[in-house]
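Excluded from the complex is one protein chain; the other protein chains are retained at their positions.
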Amino acid sequence: MKYDKNSGITDRLRLNKKVAPYVFISPFFILFLIFGLFPILYSFFLSFNSWDGIGQMSFVGLDNYAYILTDDWFWDSVRSTIIIFVLTTIPQHLFALTLAFILNSTFVKFKDFFRTSYFLPYITSAVAIAIIFDVLLGHRSGLINAFLIWANQLPPVEFLFQTFNFDLPARWLGEPRLIRFSIAGLLTWRFTGWNMLIYFAGLQTIPKSLYEAARVDGASIRQVFTKITLPLLKPVIFFGVTMSIIGNLQLFEEPFVLVGADGGTGRAGMTTAMYLFRTGFHWRQFGEGSAMAYVLCIFIIILSLVNKKLFSGGGLNELRQ
Amino acid sequence: MNYGNKLESNTQQKAINIIKKVILYSFLVAGVIVTFVPFLYMFLLATRSRAEIFSSIFSLAPGQSFMDNYQILISNVPIWRNLFNSIFISTTATILTVFFCSLGGYGFSKYNFKFKDTLFFSMLATMMIPGLLSIIPWFIMMNFFGWIDTFYPMIIPGIANPFGIFLMTQFMNTIPYDVIDAARIDGCGEFEIFLRIILPMSKSGIGALSVLTFLGSWNVLMQPLLILQSRHMWTLPVALTRLADQAGIDHGAAMVGVIIAIAPILIAYMIGSKSILKGVMEGATKG
Partner (left out) sequence: MFSRKSLLLTVMAFVMAASLLLGGSPEIMAEDVTTITVAAFPDQDSGFEAILDDFHEKHPHIRVELEVADFDDHHQTLLTRIAAGSNVPDVANVEIAFVGDFVNRGGFENLTAEPYNAGRFEEDIIGYKWAQGTNDDTGNLIAMPLDISPGTMFYRRDRLDELGVDIDDLNTMEDWIEVGEEFVAEGDDRWLFADAASVYEMIRRSGDHQFFDDDGEPIITSDKFVRAFEMAKEVRDRGLDGQIGEWSNEWFSTFEEGTALVHTSGAWLGGHIQNWMAPETAGKWGVTNLPDDMYINWGGSFVAIPEDAENKEEAWEFIKYVTTNVEPQIKQFEAANIFPSLLDAFDDDIFEVSSDFYGGQNVRELWLDAARQIPEVNTNRYDNIAEDIVGDALTEVLEEDKDIMQALEDAEELLRRRMR
């Protein structure tokens, strides 16, 4: 290694071993103070004020919170957010777990191909995907309706549609009930691969010897899955679901592009994040928007805690003990 | 099901196994089809005029209107400029973020100092804060800095990435101390050790974090939607959103835009899918 020990710049920049770590971690903390912590505190301050960003700011006490908590649109948005969350999280994780489990079994070939394929939707931009789905879900020009109309010629399908009173062509992006399914469908399509990958990574950490031992004991696939795989995957499931909670409760981009800034018919696709965006940046009510952000934050914390209760424990460590 | 039953003949078991495999494979293949259809459809639609989109929904034959659609697209948005902006922002953000996260990760991983644990956990705690919480004041701040319609807001604040530091700390924990001690004896300064020894040894961590940061930066919509006002400053997601909002834009033209937005990522993915998947998996399991 050749460098000049006495070169001025190196000398002056030479860090003391005691000081060095502080210097190394300080960029994060400095930037975080400016761009992270300060806005959060400022948001708290704003939530007690009324301001449109141009005129005078006025202190309104708890009015903004009172307003949010008695606002029908806010609760509608919370309902939509949670319905979409449930509609997408459950199939997402079920599919992901199943796919990962199959891919992890020894006999499957082309593992890389399958994994790469499933993960593809995740890397593409939400906006681009939403535009594609907008066309796929079109009322009269959409592929999905065309497919369903074709399938409707088959008697069992026709019977099914009639039983559920499902009219074709369906207004996937026009009818409130269907809007949420459409958004959830898009999310499921986009994030199943990501969850699959996480589960797959988790499965890989389970020692093969455990499976072999189970096989020797004559356990069926189902038993292996419920007795070994699931308990050991608990921490991974916890991680995956936590990510889903944090991501979905702040859901914005997909519905924003798919049904528009106003959330579509009956605001069925207006998530809380979109309502916050609309309140803050469309109507310029910064105070209410900030209060809404705090209320939403509390919801996320509560849900995360519930999730923690459900999935805490398990994993390899526990098994070893 | 009792597979251990000795009365079952071998052939029967084989048949069951084959059926099982067929079912499992069809599940896997169905997943692949569902994944690919929207992409396939995207390419098809990009070649069709508005009338063709309505008339030939099922047809797999490409239409004649790709160039027309492209013309409509570029007369509506400066898509190549937007592509450049996206590449520029994502690359810059990734380089800076990865550099400073590695630096921070090194600090946390390889030094003992006062308040280390407190600082580390308070940093981890910031990961739990939903980004939406600060979006309104964040916007007001950017306004105050005069950063509206500039790229800074998409690059600078993201450098403070607690997940990135955490990830790099985890990776650097695996680097043995004696390498660093040896360098110190050689007379290396602390920063030089980081640059010349630690960084090269953290390639896989850097790779993982780079992929995650780049993807995140490439796809983000809300912040650039608020900040980037003039069309030549838009990133691809903003351009596509504006395009989709635009009254009367043809589906075909929008699809050409979507292809331009997706293609670079798609190509990168085809080339480096192995390391990307590895990166994401390591990022997820370490995190």
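Letters A and B mark the chains in the order given here, with residues in each chain numbered from 1 onward.
Quick note on the criterion: contacts are C-beta pairs under 8 Å (C-beta built on N, C-alpha and C of every residue); 3 or more make two chains touch, one makes a residue touch a chain.
No experiment lies behind these values; they were computed from the predicted model shown.
Screening A:F238, A:F256 or A:F281 for touch with the missing chain picks out A:F281. Summary of contacts with the chain left out: across A:G174, A:P231 or A:G247, the touching residue is A:G174. Considering the complete assembly, subunit A touches the hidden chain via residues 1-2, 52-55, 63, 67, 71-73, 138-141, 171, 174-176, 261-262, 265-267, 281-285. Against the chain not displayed here, subunit B makes contact via residues 50-51, 53-54, 88, 91-92, 95-96, 143, 146, 148-152, 155, 195-196, 200, 226, 229-233, 242, 245-248, 250-251.
We adopt the following convention: only the chains that are shown with their structure count from here on.
Averaged Cα coordinates give subunit A a centre that lies 14 Å from the centre of subunit B. The part of subunit B that touches subunit A in the complex is made up of residues 1-4, 21, 24-25, 27-28, 31-32, 34-39, 41-42, 45, 53-54, 57-58, 100-101, 103-104, 106-108, 111, 113, 116, 119, 123, 126, 128-141, 143, 156-157, 159-162, 165, 184, 186-192, 194, 196, 215, 218-219, 221-222, 226, 236-237, 240-241, 244-245, 251, 254-255, 257-258, 261-262, 265-266, 269, 273-274, 276-277, 280-282, 284-285, 287.
Taken in their complex, subunit A has these residues touching subunit B: 1, 3, 5, 10, 13-18, 20-25, 27-29, 31-32, 34-40, 42-43, 46, 53, 95, 98-99, 102-103, 105, 107-108, 112, 114-121, 123-136, 140-143, 146, 150, 189, 192-194, 197-198, 200-202, 205, 218, 220, 239, 246, 249-250, 252-253, 256-257, 260, 273, 276-277, 280-281, 286, 289-290, 293-294, 296-297, 300-301, 304.
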